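In what follows, a structure is listed as structure tokens, so that the remarks can point back to it.
Removed: one protein chain of the complex. Kept in place: all other protein chains.
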Amino acid sequence: MMDRRAVEEQLFRGLMYLSLAIVLGSLFLVFAIVVFKGAAALNIAMVTQVPHGGYYLGKEGGILNAIVGSIYLAVGAIILATGISIPTAWYLQNLSQRSQYAAGIRMMLDIAAGIPSLIYGAFVFLIMVMVQARASLLWGIITVGIFITPLLTRAIDEVMQTVPSKLKEASYSLGATRLETIYHVVTRQALPGLITAILVAFGRGIGDAASVLFTAGYTDSIPASLNDPVATLPLAIFFQLGTPFPQVQERAYASGIILLVIVLIICIGSRYLAKKYVRYSIK
Amino acid sequence: MNATEISIKNFTISIENREILKNISVDIPKNQITVIIGPSGCGKSTLLRSMNRMTDLLEHVTTDGEIIINGKNVLDPAINLSQLRKNVGMIAQAPNPLPMSIYDNIVYGLRIHGMKDHKSLDRQAERCLKSVGLWNEVHDRLKEPASTLSLGQQQRLCLARALAIEPEILLCDETTSALDPISAKHIENELIALKNDYSIVFVTHVLRQAKRLADYVIFLYLGEVVEHGPAHEVFTNPKDPRTKAYLEGVFG
Partner (left out) sequence: MRDLRDRIVNSILFVPTLFSGVLLIVMVLTLIQKSGQILSTRPLADLLFSSSWQPFAGNFGFLPFIMGTIWVTALAMLAAVPISLLSAIYLSEYAHARVRDIIQPVIDLLAGIPSVVYGLFGILLVVPLIKYSVAPLFGITSSGYCVLAGGLVLAIMVFPILISISYEVFRTVPLEMREASLGLGATRWETVKHVVLKKAFPGVIAAVILGFSRAFGETMAVLMVVGNVARVPTSVFDPAYPIPALIANNYGEMMSIPLYDSALMFAALLLLLVVIVFNIAARYVLVKVMAVA
């Protein structure tokens, strides 16, 4: 009898190890391939020049347009998103934690966060058609901004909820109002988590393609104003991968490894920052 | 001289680099209720849980010495844990019914250890529920979830569940502390009735309860066995001044 049970235990342990190996192995494979191809394509010219001919002509040049474009767009989007998310998180914190109303708002935010970015893109595109606007940096910022807002809001909200209540009590007992407490105490305590949340949302925004597909346009140059179309790294990959010209494909690979490096930096960076800022927070 | 059920020899245990028990040597007698008393945090629960290796669930545990049950050292990594725990049952502080019906709770241990025959399972379930005095209360709703029982009933269920697999030893970790006085009394009476067939080790920090239940007493203080012996001796004539102080309520 015991034999069968021990065998069962060992069998499932083995399956668990296998599953973990698959998960870890997938990450390894993705990184390996993209880094391998991307590193080969990376050189000074790639990151300092804009493309000299694009998709159909296969000329040389780099992806500076996409790098700068993505940065402009993601920074604009994160500013927009933070501007909406933080007040919303404050509002939520101010509500009684048990209220149905607060639960309802959180539920709604979770649902909004689960909607594919494609839908946000399609919706904004509809609006652009209505107002007869053309794809541009501005519309890209708006699209990415509104699509990362729900998940940023919830992330900030979660972080603020982990602030221990005894800190809030200390503030109240000194006579502070709820909002003052939230503004001065909760936010400060939650700072490391806040930064992490913003970084993660930034990463999400800079890597997304479906939302900017028709709202931000694409171009070989760096936008000079908000009304210009803008190239983004994800679209650089998407558009340039399918060409028969290796020089153009190279740009796709380079964009790939740059995006991957950005994600890596954000992951490591947010952990490091969180640890660094924890000094000021009470454990 | 009563027979010994559990023989503890030079047992030391450290958890996360903190020494919880130091060099414990004591014998637990057979078919008696041995009560381990002492202030909170002195290692009583840890000692109890070492006897059925539930301490394995914690991280960074190192042990030294031996705990001998039935001629084997249960601290030996080669020991079959499943068999050990079949033989050494435990009832925890707060009732912890499994997420299943009352019936499934009782027969869970039996099924795990291989009993399949319906009739045998039914018989054993009835027997054990009767011995904890639950049968009349639940016999008509055995399929209902165990969570629908009151706390006192749940704890009796847990006792019945432990009895079902017919252990030799019962470890009770402050088993009545989460219950109201009436339910607590029920459980105490049941344990007293059970000691003829089982060896019971009971941890408590309530002296009154210890005096009610104990045949044998072990006084644990700061991780060491300060004094141990037959209950009437330790309670009426403690030899160690620390025991005396504790019994007089000098420290809780």
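Each chain gets a letter, A and B, in the order it is written, and its residues are counted from 1.
One rule holds for everything that comes next: a contact is a pair of C-beta atoms (placed from the backbone, for glycine too) under 8 Å apart; a residue touches a chain by one contact, two chains touch by 3 or more.
On a predicted model such as this, the values are computed, not experimentally measured, just so you know.
Taking every chain of the complex into account, the omitted one touches A, B.
Per the touch definition above, the residue from A:105, A:167, A:195 or A:273 contacting the chain not shown is A:105. Of the candidate positions A:84, A:170 or A:273, contact with the unshown chain belongs to A:84. Listed for chain B, the residues touching the missing chain in the whole complex are 52, 54, 57, 59, 81-86, 89-90, 92, 94, 96-100, 108-109, 112-113, 158, 161-162, 165.
In the full complex, the hidden chain is touched by chain A at residues 5-6, 8-9, 12-13, 15-20, 22-24, 26-27, 29-30, 33-34, 37, 83-85, 87-88, 90-92, 94, 103, 105, 107-112, 114-120, 122-123, 125-126, 129, 146, 149-150, 153, 177-180, 200, 203-204, 206-210, 213-214, 234-235, 237-238, 241, 252-253, 256, 259-260, 263-264, 266-267, 271.
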